[in-house]
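Removed: one protein chain of the complex. Kept in place: all other protein chains.
Presenting chain A:
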Amino acid sequence: MSQSVIDPPGSTGEPPAPGTGDGVRTPAGVHAARWALIAAALLGLGYAAQQAIEAGSWLIVTVVAFIAMSILVVYSTQRFIPAKYLLPGLILLVLFQIWPIVYTAATAFTNYGDGHTLSKDEAIVAAQAQSVRQDPDAPRYGMSVAVPEGEPIETGELSFLLTATPTADAEELEEGAEETGDTGENVTADGYQLFVGTEEGLEPLAAEGVSVRANGTVETAPGYRVLNLLEANQRSREVTDLAVPVGESGSAVKAATTSQAFVGQPTMVYDEEADTMTNAEGKVYVASETGNFVPEDGEGAALPAGWTVNVGFDNFLTIFTDPAFRGGFLKIFAWNLAFPIISVASTFVLGMLLAILFNDPRLKGKGIYRSLLVLPYALPVFVTGLIWAAMFNQQFGLINDMTGLNVNWLGDPWAARLALIITNLWLGFPYMFLICTGALQSIPTDVKEAAAVDGAGPLRTLVSVTMPLLLVAVGPLLIASFAFNFNNFTLIYLVTDGGPFVDGNSLVGSTDLLINFSYRIALESGNPNIGLASAVSIVIFMLVGAISYVGFRQSKALEEVN
C-alpha cells in the first residue's frame, strides 16, 4: 500500500470527524456515493412497491417496506458494521429460501388445486359471467360504441348504437320493434332499424343523418361520437359490463364482438345476504365449507368454479390415514430409503475400485481410460434416462435382445427396481470415480509404505489404511450423494415414471420416490391438488432433514476416530 493513499491522522489540522472512532475522516465523496446508492435502492424498492400496490398484493408491499427500512437503518448510520455485510445475504436468504418454505407450508393447510384456485369473490364473479346465455332466437344487432358528442372519450357515458339488420325476416323485425318501441322514424332507407342503448334501456334512434357501414354498424350519428376500435378498446371492461335492459325477464343487450351485440342474461344470480347462487330455474346453490357452491337440495353437481379454503391439518391427516396413502406411503418410504442407500453403495464401490485400479502407477494410458469412464457423467440424464427406458423394453429393448432373456423389466416391480439401480449405477459411478481419484492422490504414499514395512499385504493395506483415509475425505460427499438420490426425481420419472402400478392403485407406483409421488398428486393425478402435494413436500423436507442430520453426525464421528 503506497504511502500517498493514506492521510496521516490530523495532517489537515482538523479534528477527527465525529462518529469515526479511529479518527479517520470519510471524504465527502464517499458519503455522497453512499447516500446516492441508498437513494437508488429505495427508489427501486419504491417502484417495486408501486407495482405490488397496483397488483393489490399487500403482503409484497409489506415485505418491500421492511427491506427498505432495513437498508435505511443499516447503511445510513456508521453503526451496525457486521450487519452492513450480512444484510444483502440475509435478504436473499429470506426471499429465496425461507419464503418458498413458508409459502409451501402455508399452502399445505389449504385445498389449493384445480377447481379451487380462485378467491371466493372471484369465484362468484366467474360463476355469474360463465352463466350468461343468449336468449334463444333473440336478434343479433350490429353494434357501435359511442359517447355523447362533446364528452371526452375516456370518461363520457357509453352507449351502444344498434342496428337490426334488414336481412332479418320481417316478422322478427316487427316483433323486436314492439318490444323496443319502433317509431317508424328509426328505419334507414336501406332497411336498418336503429336504436340507442344505455344502462337505462333501449330507445329508437332517429334515422336522419345516420350513416351505416357495409357491415351494418353505425358509422356516424348526430349527437354521438362513435368510437373507433382502439378507442372503444380503452374502455373494454366497461363495454363488457354494459348491459342494456330489454324486455321484462332480465334480458339485456351485451357486446358480443366489436361490431355485434346479442340479447342474453345471466342465468346465475348471487344473493349477497344469503350467500347463495340461484339459477334460472330457481335452483339454489349454497357455499360449502370445502369451497364450492353446492346444490341446496343435494342433487346435481356443484358449480365448476370453486375457491381456496383453509383445511387445517386435513392434508396431513390424509397422508397418514387415507388407505390409498397409508399403505403406499410406507411402501414408498421404504423404497425411498433403499434406493439411495443401494445407489450410493453400489456406485461408490465400483467408482472406488476403478479409481484404485487407475491409480496404480504401472497402468499405461490412464488419461484415455479416465476420459472414457467419465463419459456417462457428461451426458445429460434427460437423454440417457430415456435411452435406458427404451433399452429395458421387454419386447423391443436392447437388453433382452442381447442377453436372450425375457425379463419384464418395466412391468415387474422388482425387475423395475433392479433396472433403476442398474441405470443409476451406470450414471453415478463416474462421479464416485472422480472424487475417489482425487482423494486417493491426496493420501500420502508413506503411510502405504509404512504398512508394507509392517508386513501388510495389498488387501490389508486397502481395508485398514486406504479405505479409512478415503472415507474421511469423501464421507460428506457420500451423504450429499445420498440426499441427491433421495430426491432423484428425474431418473425415476424418465425410466419408469414410478411404475409399474399394481393392485389397481394408479397413485402409488412400485418405484416411486416420495418426490415423484408428490409430483403425481400435485400435477398428474385426477384432481391436481397442490395443497396435498405441499403437505407431502413438507413431510419429505423433514425426513431429508432428519436423515442428513443423523448422517453428518455419523461422519463427524468417523473423523474423530481417525
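Basically, contacts are C-beta pairs under 8 Å (C-beta built on N, C-alpha and C of every residue); 3 or more make two chains touch, one makes a residue touch a chain; residues count from 1.
The rule is short, and it goes like this: contacts and distances are computed from a predicted model.
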item: Undisplayed chain, where the name is taken from the UniProt record, one of "Heme lyase CcmF/NrfE family subunit", "Acyltransferase", "Maltose ABC transporter substrate-binding protein" or "Cytochrome c7-like domain-containing protein"; value: "Maltose ABC transporter substrate-binding protein"
item: Of A:Arg34, A:Arg79 or A:Lys556, the one touching the omitted chain in the full complex; value: A:Arg34
item: Contact with the hidden chain (one of A:Gly156, A:Gly499 or A:Gly551); value: A:Gly499
item: Candidates A:Val239, A:Met352 or A:Ile538 - the one touching the absent chain; value: A:Val239
item: Interface with the undisplayed chain - residues on chain A; value: 1, 5-7, 22, 24, 26, 30, 33-34, 37, 40-41, 44-45, 47-49, 51-52, 55, 57, 60, 63-64, 67, 71, 75, 84-85, 87-89, 91-92, 95, 103, 114-115, 117-118, 122-123, 126, 129-134, 137, 140, 228-230, 232-234, 236-237, 239-240, 255-260, 262, 264, 301, 304-306, 324, 386, 390, 393-396, 410-411, 496-497, 499-501, 503-507, 524-528
